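Structure below; questions to follow.
Rather than the whole complex, this shows some of its chains in their spots.
Think of it as A and B in the order they're written, each chain with its own count starting at 1.
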């Protein structure tokens, strides 16, 4: 038996890698570059408000280490706490990047937890989609919100696994599963991954990809962790496609687990 | 920063792969061979009582697809429910395999759950070690039992993640962690792995390897699952070495999680 995969398609382009990575929190641009390289990522997200992607022409430009001919750039609105800020940030990014219109929208609810603010996210998404942006949108793991964002025209929905930078892994797999099963756009788990198995779990649920930053950049050896994440995402995807054995209390049980389980 | 790994050492030989696989439950020898190949395993375990490794010279020999020059053969005592049976099986294997003395000892407690019988396992281990066998031993996840088996002279201890064939993953990570931290011989998680993330979790705990059979052979696409497991084991090992970020309730929390967690 052979189980072929189809590549991830985002905004009309296809990708072999299902791991998307960020660029924050590295020691220097050299480490950033090496970690991205090791991750095998083809889509790289950049916090427009925190990175120099041309705003300061006299300083080192982040884009030097993620050249556009090799990577798809995904500017994001990290650090925005209102629809207004997020919209303004996307417009700035489009200007700096010669009309690039693929953006990751995130509007946060508070500085402590970094949970998304859905009301502000809806507002920003509405404006941005009208202005022709292609929006991949960060959200919580609420299936109703995810569907609404898809229906508004977001081209990908990115529910959190857990709070940004928490490293807690997928807190509510049922919600993620529900989001995936209801979706007709790609679902990518974003935020909260802590280690390789977390990424594998996300992929085993059937999501289309995983985006992470802190889990790699904050590891003691970011480059080795980037390699681990690359393999974990591939492993999880293959396991999903390969069709795992059912869970049973023991092999001789006549039916899969149901009723009582833990 | 660079984090080098040392290879897995078992009975004086070193191995690059930390995934050990079985040979049962495949459709045919061709599928067996392809799955083992895809898994990248270098140590392959064979149920002496259920496989033809020379007992029936006129029938297809399992060893044709796992040639000794390429794989380390690990005969096992699957299907034995007493020390006596297990000892007899090891002796038979040694005879059939020209003095090969590396064995995986398992003595089961009942046919329903396939949990190990520790008392019979101790008895068999004692006899076999005296007779010069090199014993890798299957056990439950009891830290005291694992230490005792090491002290008896077993060259590797293989605690279960969950019942054989259950696919439940690591039921009690604290016990596995305790076993690993107390050990001076390799600890390999054996039995109970269901999918790729389970294997990654085992490796992230710091174990030296993972052995599985049903999770691969019972998958809808065994060869793809074998590939998934190869990557998952590597991913988990690399993540372990790379040093994961701490778990926190949110990134701004001043300390890792403690006290309340779930």
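One rule holds for everything that comes next: a contact is a pair of C-beta atoms (placed from the backbone, for glycine too) under 8 Å apart; a residue touches a chain by one contact, two chains touch by 3 or more.
It should be emphasised that the depicted structure is a prediction, and the values quoted were computed from it without experimental measurement.
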Oligomeric copy total, full assembly; chains in place: 2: 4
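Just so we're on the same page, only the chains that are shown with their structure count from here on.
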Subunit A-subunit B separation of Cα centroids, rounded to whole Å: 34
Parts of subunit A lying in touch with subunit B, wherever the complex brings them together: 1-3, 111-114, 163-168, 194-197, 199-201, 204, 214-215, 218-225, 227-232, 234-239, 241-252
